[in-house]
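Note that one protein chain is taken out, while the other chains of the complex remain in position.
Let's turn to chain A:
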Amino acid sequence: MTKLIKLELERINLRPYFISSAIFGIVQLVFTYFVAYVAQVEQEVQFMNYGNILLFTGVISTFLFGILSATMYARLIVEEYSGKRLALLFSYPVGRQKTFIAKTLIVLLFVMLSMFLCTMLSIGIFAITEGFCPIVSEVMTSDILITAFCNMLVSLVAVSAIGLLSMRIGFIKKSISTTLISAFILSGIYGNIAISKVGNSAISLIIATVSLLVILAILVTLSCKINHMEVE
């Protein structure tokens, strides 16, 4: 599997996705300051505390990385399994399921890692600047940071599920645009649930569990489908 992942990485051009991730990280950071500042100026009580600010920017992050994830799945998997390159891919003496899992792992790990880094950097920079030049009057406690960290872990799993589910939907019609539209809709649905669940760890647990089940189900069903695919 490691060899397959290395080979996949050799032939994929990841540069655009690195750039996109960096841009999303900057957008997330700017958004955090923007929400904090505007809430103070407009006296928006809901966003005058760190908990809600970080929750909101977390949802924005989920949306952005959900789209990134779906874009990567669309280009690296949906396009490959629906285009002319499929004949080449299927002419390798390597199990089709293994190749599919290797591709999926690359996207899964890339998105999770980049989202993790961007979110940690964004929260970290915001927390540091709040230490000596605060915008929000509340005191930043370790509890707030731990909650933000836990929310991020749930979001990582949710983003993975959003990306994979979008890919599965896009795979039905072998369509990149269907994959991306699905990701927009699913990210929107997740965002609404995440915002409305404030402080409810049971819902977080349900989201994480459902997401993990979705990931597992899609990996199993799609790899079986790919094993029996034909190149017409």
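Observations
What we mean here is this: contacts are C-beta pairs under 8 Å (C-beta built on N, C-alpha and C of every residue); 3 or more make two chains touch, one makes a residue touch a chain; residues count from 1.
The criterion applied here is as follows: contacts and distances are computed from a predicted model.
Between the names "Dihydrothymine dehydrogenase", "ABC-2 type transport system ATP-binding protein", "LrgB family protein" or "YeeE/YedE family protein", the one given in UniProt for the chain missing from this structure view is "ABC-2 type transport system ATP-binding protein". When you scan A:1, A:88 or A:172 for touch with the missing chain, the hit is A:88.
Think of the hidden chain as still there; on chain A it touches residues 3, 7, 10-11, 13, 83-85, 87-88, 90-95, 228, 230-232.
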